[in-house]
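Attaching a single structure in structure tokens format; questions to follow.
With one protein chain removed, the remaining protein chains of the complex are shown where they sit.
== chain A ==
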Amino acid sequence: MADVLGSLGFTQDLPDDLVEQDDFTLLANAVRNERNTQDILEYKHELVERVQQRLEDQVNRVDTWKDAGKSNRLPEDDIDMSVPILCCTLNNNRFRYLLKAYWRARLQKIERFATLIIDSPELQRNCSPKELQHCLQYFVAVGRCLKEVVLARLPEEFQTLVQESQLTDARDMLPAPRLDRCVFVKITKDAGHVAVDTEGQKLVDMKAGDIYIIQYQLVRRLVQQDMAVLI
């Protein structure tokens, strides 16, 4: 709805806390957040379950309309449901696309940082149970493949997946998300003073509706609390 009011030129009048964002906007924001950063963000359990439930209901509704249209014998009793069927089918396809985009963006990141997730309980909390299962299976499968194809033929000290060689103690071959990359961020609620440089010296008062291009780690907290959206 903020976009509607924005398109009418009224963005400044309504405080953003009062604006109800519909499920499409919430899911679209979630997809954009996932795409724009390498960080593993919190899984939106409630939103996804709610959308899935309503999607299923709507698919069933459209199917009953279609069946009713086919089984009717008398043309006088035939209620023309072509418009609702059209509208709901379009709507279903859009939401299916959003859900798939959300899951795919997350799975790509999880596969990329599989080793890190397995090691870190904090990141595991951000994933859903199915994602964790996929992560583990992916790690096992890829690990086995890499071992058989490459690592078994290397000298003894270099045969680990997670260390550069067994001569070092640290597990230094784990890819980690780069949190210091820059992102476009749009602030949705007044966020007060936020540091805009890495030393934390320059503070800027961030108001709702501002757009900044800034290092991700400086606004990470705002994104996690839904006070800002990556665009």
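Annotations
Throughout what follows, a contact is a pair of C-beta atoms (placed from the backbone, for glycine too) under 8 Å apart; a residue touches a chain by one contact, two chains touch by 3 or more; residues count from 1.
Rule of thumb we're sticking to: contacts and distances are computed from a predicted model.
Per the UniProt record, the chain missing from the shown structure is "DNA replication complex GINS protein PSF2", taken from the list "DNA replication complex GINS protein PSF2", "Ubiquitin-like modifier-activating enzyme ATG7", "Translation initiation factor eIF2B subunit epsilon" or "EF-hand calcium binding domain 2". When the full complex is taken into account, the listed residue touching the unshown chain is A:Gln215, out of A:Gln124, A:Gln159 or A:Gln215.
Remark: the residues of chain A touching the chain excluded from display are 3-4, 6-9, 11-12, 22-25, 28, 32, 35-36, 51, 54-55, 58, 79-81, 83-84, 86-88, 90-92, 94-95, 97, 101, 108, 111-115, 142, 146, 150, 161, 164, 172-176, 180-184, 196-198, 204, 209-215, 218, 231.
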